[in-house]
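The complex is shown incomplete by one protein chain, all other protein chains being positioned as in the whole.
Up next, chain A:
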Amino acid sequence: MRDKLRKWREDNHRNSEQIVDVAEELINEHASKLGDDIWIIYEQVMIAALDCSRDDLAWTCLQELKKQFPGSQRVKRLGGMRLEALEKYEEAGKQYDSILQEDPTNTAARKRKISILKAQGKNTDAIRELNEYLELFVGDQEAWHELSDLYINEHDYGKAAFCLEELMMTNPHNHLYCEQYAEVKYTQGGLENLELSRKYFAQALKLNNRNMRALFGLYMSASHIAASPKVNAAVKKANVKYAAWAANQINRAYQLAGRGTKENKCSVKAVEEMLESMQITMS
């Protein structure tokens, strides 16, 4: 049980309902056996409880932590998060401001303030604050990713691409960033962006050859380039080849997936037909 909680903590899983289920029993029955682990478990459980609107449980955890660590900024931040969960944004903001007065480098408090803006739907403000934050804390991966998500929701694909480029630079082996970057480029459209998107879908596949989004992305970007009237014969030929390869891989993956399960016969058939119909439009 303890190990499960630790694993979820380390992997940063947001499986709040599960944590709450496990935790109540753990805390009530086995508190004495947990030793010093109990404090970090209280923190983990409290955040999960807030996520599930279990203010009763969150309050209990917060009280225990306050007793043990009076005056702690980390606990103060948790108090702020509880206020956020109750939608008392102004009070929460004041809580974080007081943390920042004592310690202006406290990144957690700054990020919570930005989360408040996001929760209130003030996306442009959140973007502005997050940009300011990143000027000071340029290595914060989580922040770069959050910013790229915010830009995508505002349809500012150029800036989203910039954020993803930062992430790819510092995480060259992460196939998900490559694939997301490719999706943004594809969405931006235009021949140059399509070619870039195809390259990054291919890169994502090199890093993880089971990334279906990247495989489909490669197929679609190559098909669109091949079908474009602006490309010369050589480029067209090359892209037809890439698309055909991707289609092949997709078919194989679906055949493998379809074996033995009646369940997804519909999806398998749909993919087959789709690939066939796209072939026709390409040639």
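The definition used in the following text is that a residue touches a chain if its C-beta (ideal position, glycine included) is under 8 Å from a C-beta of that chain, and two chains touch if they have at least 3 such contacts; residues count from 1.
The working rule: contacts and distances are computed from a predicted model.
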- Which of the following names does UniProt give to the chain that is not shown: "T-complex-associated-testis-expressed 3", "50S ribosomal protein HLP, mitochondrial-like", "Sodium/potassium-transporting ATPase subunit beta" or "MPN domain-containing protein"? "MPN domain-containing protein"
- Query: Of the residues A:153, A:170 or A:209, which one touches the chain left out of the display?
  - Reply: A:153
- Touching the unshown chain, chain A contributes residues 14, 119-121, 149, 152-153, 155, 180, 182-184, 186-187, 189, 197, 212-213, 216-217, 220-221, 253-254, 257, 261, 263-264, 266-267, 269-271, 273-274, 277-278
